[in-house]
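The block that comes next holds chain A.
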Amino acid sequence: MNTNEPKIVAFCCHYCAFAAADLAGVLRLRYPPNVHIIRLPCTGKLDALYILKAFEAGADGVMVAGCLEGSCHFISGNLRAKKRVLAVKSLLPKLGIAPERLEFFNLSSAQGDRFAQIARELTERIKNLSPNPSPQEKGALEGGRR
Partner candidate 1 sequence: MPESNLQRALEAKKFVVTAECGPPKSADRRVIEEKAKLLKDWVDAANVTDNQTAVTRMSSLAACAILKSFGLDPVFQITCRDRNRIALQSDILGAYALGIRNVLCLTGDHQSFGNHPQAKGVFDLDSVHLIETVKKMRDEGRFLSGDELTGERPAMFIGAVENPFAPPYEFRALRLKKKVEAGAQFIQTQIVYNIQRFREFIARVGDLGLLDKVYIIAGVSPIKTPGAAKYMRDNVPGLDVPNEIVSRMEAAGKGIEDKQARAEAWRQEGIKICVELIQQLKEIQGVAGVHIMAIEWEEAVPEIVQKSGLKS
Partner candidate 2 sequence: MIVADQKPIEEILQMLEPYKKVLFLGCQTCVAVCMAGGEKEVGLLAAAVRLARKQQGRPIEIIEGAVKRQCDDEFNEPWAKTIEQQEAVLSLACGVGVNKLSERFDVPILPALNTKFFGEVERQGVWAEVCAGCGNCILHLTGGICPIARCAKNLLNGPCGGVRADGTCEVAHNGPRPCAWVMIYERLGKLNQRQNIENIFAAKDWSSDRHGGPRKRVREDMLLET
């Protein structure tokens, strides 16, 4: 892949961040097409493994966006997610991966503008890093699980 076109995965909560991304569209805001959203029912569903697997698969950046604190549809899912992201973030440099490639955000569904801004900033930030040297290998995610 072109080094200037990083691939970014955004794990978004259905209720807030995903809705904010929709609103960004409704408002016809612009952000780079590098960001790909995977919808979760709640960021509480975000397994730390997804983040590592995303990098393994070749992601150049990962963002996780849950509801504003205190506003989680499921009471505490966003708080759990934040902790998991922080744990992975502290692990990344030990694996040789810049922790700036991973970020957690709190968003409300009304923050279409903010979503677009984050998408722009994150893409820009990751463009300035060298690409993730983890090219996808066929079946890499299989992990030989039995």
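In the analysis below, a residue touches a chain if its C-beta (ideal position, glycine included) is under 8 Å from a C-beta of that chain, and two chains touch if they have at least 3 such contacts; residues count from 1.
Candidates were picked such that all candidates are chains of the complex that A comes from, given by their letters.
Given the structure is predicted, the values throughout are model-derived calculations rather than measurements.
Picking from 1 or 2, the partner of chain A by touch in this complex is candidate 2. Against candidate 2, the residues of chain A that register as touching in their complex are 47-49, 52-53, 55-56, 91, 94-97, 133-134, 140, 143-146.
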